[in-house]
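Only one protein chain is missing; all other protein chains are in place.
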Amino acid sequence: MTQELGVAMIGYAFMGAAHSQAWRVAPHFFDLPVTPVMRVVAGRNKDGVEAAAAKLGWEEASTDWRSLLERDDIGLFDICTPGDSHKEIALAALAAGKHVLCEKPLANSVEEAEVMTAAATKAFEEHGTLAMVGFTYRRLPAMQLARKLIADGRIGEIRHVRAQYLQDWISDPMAPLSWRLDKEKAGSGALGDIGAHIVDLTQFITGQQITEVSGSLKTFVTERPKPASFSGLSGEASDEMGPVTVDDAATFLANLSGGAIGVYEATRFAYGRKNAIRIEINGSLGSLAYDFEDMNVLHFFDATEPAETAGFRRIVVTEPEHAYISHWWPAGHGLGYEHAFSHQVVDLMDAIAAGKEPSPTFADGLQVQRVLDAVERSSESRSWTSV
Amino acid sequence: MTQELGVAMIGYAFMGAAHSQAWRVAPHFFDLPVTPVMRVVAGRNKDGVEAAAAKLGWEEASTDWRSLLERDDIGLFDICTPGDSHKEIALAALAAGKHVLCEKPLANSVEEAEVMTAAATKAFEEHGTLAMVGFTYRRLPAMQLARKLIADGRIGEIRHVRAQYLQDWISDPMAPLSWRLDKEKAGSGALGDIGAHIVDLTQFITGQQITEVSGSLKTFVTERPKPASFSGLSGEASDEMGPVTVDDAATFLANLSGGAIGVYEATRFAYGRKNAIRIEINGSLGSLAYDFEDMNVLHFFDATEPAETAGFRRIVVTEPEHAYISHWWPAGHGLGYEHAFSHQVVDLMDAIAAGKEPSPTFADGLQVQRVLDAVERSSESRSWTSV
Amino acid sequence: MTQELGVAMIGYAFMGAAHSQAWRVAPHFFDLPVTPVMRVVAGRNKDGVEAAAAKLGWEEASTDWRSLLERDDIGLFDICTPGDSHKEIALAALAAGKHVLCEKPLANSVEEAEVMTAAATKAFEEHGTLAMVGFTYRRLPAMQLARKLIADGRIGEIRHVRAQYLQDWISDPMAPLSWRLDKEKAGSGALGDIGAHIVDLTQFITGQQITEVSGSLKTFVTERPKPASFSGLSGEASDEMGPVTVDDAATFLANLSGGAIGVYEATRFAYGRKNAIRIEINGSLGSLAYDFEDMNVLHFFDATEPAETAGFRRIVVTEPEHAYISHWWPAGHGLGYEHAFSHQVVDLMDAIAAGKEPSPTFADGLQVQRVLDAVERSSESRSWTSV
Partner (left out) sequence: MTQELGVAMIGYAFMGAAHSQAWRVAPHFFDLPVTPVMRVVAGRNKDGVEAAAAKLGWEEASTDWRSLLERDDIGLFDICTPGDSHKEIALAALAAGKHVLCEKPLANSVEEAEVMTAAATKAFEEHGTLAMVGFTYRRLPAMQLARKLIADGRIGEIRHVRAQYLQDWISDPMAPLSWRLDKEKAGSGALGDIGAHIVDLTQFITGQQITEVSGSLKTFVTERPKPASFSGLSGEASDEMGPVTVDDAATFLANLSGGAIGVYEATRFAYGRKNAIRIEINGSLGSLAYDFEDMNVLHFFDATEPAETAGFRRIVVTEPEHAYISHWWPAGHGLGYEHAFSHQVVDLMDAIAAGKEPSPTFADGLQVQRVLDAVERSSESRSWTSV
């Protein structure tokens, strides 16, 4: 019988649903050294949070997340709220000795992220409390393989990083406002919401960090209908218009610490691209390419092969030899979007059991935040900017 | 509060794990009119079934499925055993007034399937007891869309059906024996295991039935190492050899009830193809194409479009407009292999609540069995054979 | 200065245009040991053939191909007419000591093909005169590479051959009749026109021959408008209807001489597939896959690679190491449909200079004819039939 760990989840929208599924499913496929227990989901709206508890499978609902800080049966805070509340909740949880899993982006500003990181470092050093940021896509088996191949030197010295995160859900100018289009809530738009992912993924895969950027933020549609009621991604529109205060798209060039150069683009205006995370890395011995639209596949070009038979290999990353896969299904029976969240649970439970810092730490989240901040500053100054 | 329905699952290998996941997950994403409760998992091996109960999340373990027939807190038998035991369990369950979900192929022979179908029909007519066969792939959103487009006349009169189910897990002649290579247990090899799926899928999508076939069964590797111990797909090999008594590959031509002609192929010897279910349908107004290796996508060619802009549309079947999708994630956040099992639970619970026959019925399973049988007979007689 | 070889081309429709381009272009890219000279194009219609001579670049036009038999400045007959005239022209040309290049299918019947093959063998043995049949697709660099990889044992013992030739140009029931739909002229429909190509290609690549088949021919549309005037593929329709006397689609299972099993399909009714020649070969050590819709690419799965990085390699077959390529463009600057015809000229000129039998010989064409014939007989007898 493994030790139990009570979890409190704050927020219950899209990310809350994904996290709930992971908390529920992971223990049935993986041998976890610590068993998470879905204790409480917390939110501001009483009816909403109670419905969420029932639907998402939490033992209790709460409208007062602070009250959970004192409970001994809760050992971990899982923060799934918009970015403007991350700092407050994370600091309180860490201070109370609770482990923290915080959705990305870590915070809405570098300053907040710095405070959070300092608190996390202190909490770990003094109390062994862990703090992880939720860059879930790292835990796709294909991304794990990409990192491994690069670490093993299979594509040599990295020269090019090419990353795009393309969505289309607000391509229509009449798509209504949501908190994701409100700078106060979300911090930024495409940049922080999806750009953060490709910053983290490419840094994670390559082992290099972005050191300077030349960026440009663009808002194509500056006014949108207000939603008819509180809603998430797909709400109804009202007749009243309100301002979009974040970027619709972010593009930037980058230099990386190991000498590679990068081109990044994040947009919610690429009609027909639903959730296309595309990464291509070219090195002195080969290349890697990935597209989340074919999420269980990694493409690998090995330039050391004879020219006659060299070609991008379409590796279906569902073999038992691939990360996490042996716990799921036979080869070819592909994973879906949410499985990476289960992997996140697995890795976090392993870290807690081992008393080791998890990956990615808040410091990793801070570093991504610094890149995003540099992109914003560069977009204003219209020149290259150091991270 | 919805009505609860106690489930007993018999068998706990690959299919057992997939079904368990579905029973657990479906209620958290869909509003089910009847709530399944994971009461008991049953199997022959005491240690094995107890470990499975713990791992897969069942309340109890049992080594005596017959004892479950009498329990009032169990309303449904979920049969996940090899084909040789389907008939016995299904008949007993139906006789005891339990609903039945039976994995495919329905049985190891037409005769068995006929008896089961007769029992199912009787049980439904006399007691409203439901019996469904587990052709899960029907419930892929892409397959639902394919059926809808054909039913709506979007590709016109169907002329060609082209279906392949390609795997490679025993391409290596030293891959060990398993029950799936034993005719006594499995009934047939690639034909019944995976060929059954493409027979069902193409009939489901097109609304036509296969009426005659010219088939050929082939066993490439007639002897294999016995497994070192009881194991599933990926066991260790021993030094002793044993016979393969089923087909490694099945190919057949077919005529369909609506005038279409078909070409079918099922094999476990297509190196590099992990679980490639490929279906292409050509009609008088367009075509459809699908490959499970890109499982969330359906390709549709509409010949009524002007030639200048006509082309196969790569429809990412993850929009809220697509079957089941609105209950899961935003567009582009693709589903995985196991989600179709949740959809199966949803549809079965809906059928139970409505008191309507589920789809596919045992009669559907019997019809598939008759096609498989005709292929076997045709392979022996080396001539066209009626279903 | 190399020796010149006067060419007379009989027929000037689609194939005539493709051959003319090859005669004209090949000498400028390859170092030919014999230089072809485009002397005469022959046809029945005086205006037509004169216009063709001007357009296609022939020195002279003739309405009497027999008169060309006596000319010393003509050393090769290039037969691009429908199949019903192949025998007569080829026999006459060989008897007159002219080399022959004959479009496929070699003839409209096995009997004709046998007579032609006997004459070709005799002509070569007695006079060193060469006779080649135009299975041009063999000379695609990707097909050359496929053959080489198999010959080198890279995919091991062959188990599966999967071949489709899919077109859609008569999917519309109102597409008018042409000589290709007339059994007298064309011999057969999809079977001989395009099925012949995949029979030859798969036999060429694998080095195995089809020994028996179970086939089925289907005519979906039995009556079509007669063309408004003589025309090729895309003529205008008249108001009068006429019968289609050939198959619209041909499907067959096959056994091959080396133990492989095959599934073949040729159709002109696959809407959206314009010229999709698809070949997939699975062996005991790997697989190959090809689709002419991506004509410069061969996919190769090497099962001897570690599972972690194994995957179908997308080999862009445009490297200098690939057949014919060093004479054309830099890597990635792909070839088009017609280049294989230039390669045919190159190989034929090399064979003539070397005094060696060309590949494919008339005997190869006869063997394909026998396969087609067996498919037709099998379709009638509805049982497996030996080639």
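Order as written gives the chain letters A, B and C; numbering starts at 1 within each chain.
The criterion applied here is as follows: contacts are C-beta pairs under 8 Å (C-beta built on N, C-alpha and C of every residue); 3 or more make two chains touch, one makes a residue touch a chain.
Just so it is clear, the model here is predicted, and its values are computed rather than measured.
Undergrad: List the neighbours, among the chains on screen, of the chain that has been left out.
TA: Even though it is not drawn, that chain still touches A, B, C.
Undergrad: With the missing chain put back, one of C:V115, C:M241, C:A331 or C:A353 would touch it. Which one?
TA: Of all options in C:V115, C:M241, C:A331 or C:A353, contact with the hidden chain holds for C:A331.
Undergrad: Which of A:F30, A:W58, A:F135 or A:F252 touches the chain that is not shown?
TA: A:F252
Undergrad: Residues on chain C that touch the omitted chain in the whole complex?
TA: Within chain C, the residues that touch the unshown chain are 14, 18, 20-21, 24-25, 28, 55-57, 167-169, 233-234, 273-276, 292-295, 316, 318, 320, 329-339.
Undergrad: Quickly run down the residues of chain A that touch the omitted chain.
TA: 155, 159-160, 162, 164, 168, 171-173, 214-216, 218, 220, 249, 251-253, 255, 261, 263, 265, 267, 269-273, 280, 282-287, 301, 303, 310-312, 381-384
Undergrad: Contact with the hidden chain only, please: which chain B residues?
TA: Counting over the whole complex, chain B touches the hidden chain at residues 145, 149, 297-300, 306-316, 319-322.
Just so we're on the same page, only the chains that are shown with their structure count from here on.
Undergrad: In terms of C-beta pairs in contact, which two chains are most connected?
TA: More C-beta pairs are in contact between B-C than between any other chains.
Undergrad: Which one chain sits nearest the middle, judging by mean Cα positions?
TA: B
Undergrad: Whole-Å distance, chain A centre to chain C centre, using C-alpha means?
TA: About 54 Å, centre to centre.
Undergrad: Chain A: which residues touch two or more other chains?
TA: 316, 320
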